[in-house]
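Let me begin by presenting the structure, written as structure tokens, before commenting on it.
A protein chain is absent from this complex, but the other protein chains hold their places.
Chain naming follows the written order as A and B, and within any one chain the residues start at number 1.
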């Protein structure tokens, strides 16, 4: 087994190194060299895998992995182990150690377009056919992949990933360690019109910006509109999945999660640590409190208080929604039972009040 | 205060100039110079702001704006005012006067690709790394931003904005003063397949085009498919938000509004001045009459008559939907009440008919 690392060989770590880097406890040979991470079904014989739930124990007999990340409850397993009270988190940390980003060398490719007065930090990459407009400022170690488009006066912080085909329109501002996936548009015009006397729509120019704070990740083909005035604001640590729509002047609070195909309408304020599940729609000009969770496909038409757990369209408490949903398909039967009961009562009335 | 305007200074107007340009009435000093427009909370001391609703009067004490656009009902305010019977419309007009588009100089950038036989009108801009295919015709004053892609034989009228990353496939035709935001695709293939005897899907080539009429605005990351035969047609003054899907052979009538994440299926005809709210889905091959309004997340499975106001999935009159929605969460309780009532009636029957 190769115990040296150079540029041409893949990264590898000793099991004891991984234990030290992630704070996990080791069981078995600390000198095993690990060349990557794989799922329990697919891990190679020189890779690490993970097992956090007893449900998957039957898969273990076929598992070729050199070692496993497990919770203390599975410490009894007779294999080399990294024991962690948070095995999923440990897995994430280990995977980050092995991860290699899509290829992009440091420096500005000869085919990229750079406007005048661009300021690039150290070790910035600007890929082939990328566009960095005039007066942009790009921080240290940030990667602007090929075909990405930064307009003018855009600011991007340090160690960001701006993937191929991302568009960031003029004057928007991106923090540090932000990841934006391909096809996402940041800073398109908000949807604002006044109606004239004939019902024609007169555009309200959208003069604001989008501000994205540190440690945000935004999926592919999302749209984040610039504010009419002021800013649309994605706060620190927010994670946004693919095809999500954020309208103008929306604020998404710290560490909130928006799953794929969610839409948030204009000027709505979403709190911290909120979870909006897939395809949820949120109307404009409302407030969603901290820690709110909204179930998939729900329609949020009013403000929600901190900690509420809601589902349905329109939303109701999630537990009520579960009960309601169980009854819903029986609705035709309920109507029929009601009809029959009405007839019985009519007959009783006839008997009692006499005919 | 700077009273001259040159290329390096931002645009500014005297209050009396703004009154004259928008038809508003002035109250207070007509010689105040205005350097922009801001919201009531954020306007600077040399900016104009607007106040259309008494609800926001409490914000006024903190408002630094040099003057306000107000409706006649607020004319009593002791500040410099532009009084307008349509203050929101006046605000839009004023904002347009101050608006500066994302930076793009007139002319064809050296890094752009121009096919043979392209015809460019006066004062056209083609940005860096843009693609204008052969035989395209682009009208006066139109801006094709960097990274936009026009295929071959595409026609774009005068004074359009084709933003970065827009794709318009061959032969599509765009009117005047059309705005298309980043990532939107015009003229991708409609979704049409015939099934063979084994259930495999045989592609029906989509030979038609997309036609977009004057004064249309289309948001970011939308998809507007070309027709199977003939054309998909977006008529004059239509406004489309982000992530909207328009299938092949659809017609969207004049001045209709489609909010974010709406989907309209193939061959459906949407009338004039229709509003489809966010995440609405519309099936194919139906007609939606003029002036119809459909509430957010609704599913339109049948044709709708002019003027109908609908919600729900499947759609029902909006007022019925409101009542239904209020009852929905009580459905489990209704079932329980019905169950108890049945028992009571059974007991009554026993008493009456004797045991």
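Heads up, the rule we're going with is that a residue touches a chain if its C-beta (ideal position, glycine included) is under 8 Å from a C-beta of that chain, and two chains touch if they have at least 3 such contacts.
The structure displayed is predicted, hence computed values, not measured ones.
Trainee: Tell me which residue among B:17, B:140, B:189 or B:287 touches the hidden chain in the full complex.
Mentor: Counting the whole complex, the residue in contact with the absent chain is B:189.
Trainee: Which one touches the absent chain: A:31, A:102, A:199 or A:307?
Mentor: Counting the whole complex, the residue in contact with the absent chain is A:102.
Trainee: For the chain not shown, which residue from A:121, A:141 or A:278 touches it across the whole complex?
Mentor: Spelled out, the listed residue whose C-beta touches the missing chain is A:278.
Trainee: Considering the whole complex, not just the chains shown, which residues of subunit B touch the missing one?
Mentor: Considering the whole complex, subunit B reaches the absent chain at 113, 129, 131, 133-134, 147, 149, 151-153, 165, 167, 169-170, 183-185, 188-189, 191, 193-197, 199-205, 207, 221-223, 225, 228-230, 243, 245, 247, 261, 263, 265, 279, 281, 283, 297, 299, 301, 312-314, 316, 320-321, 323-324, 326-328, 330-331, 334, 337-338, 341, 344-345, 348, 351-352.
Trainee: What is the set of subunit A residues that contact the non-displayed chain in the whole complex?
Mentor: Where subunit A meets the chain not shown: residues 36-39, 41-42, 86, 88-89, 91-93, 95-96, 98-99, 102-103, 109, 111, 127-129, 146-147, 163-165, 179, 181-183, 215, 217, 219-221, 237, 239, 241-243, 255, 257, 259-261, 273, 278-279, 296-297, 325, 328-329, 331-332, 334-335, 338, 341-342, 345, 348-349, 352.
Everything that follows uses one rule, which is that only the chains that are shown with their structure count from here on.
Trainee: Measure off the straight-line distance from the CA centroid of subunit A to the CA centroid of subunit B, and report it in whole Å.
Mentor: Their C-alpha centroids are separated by 26 Å.
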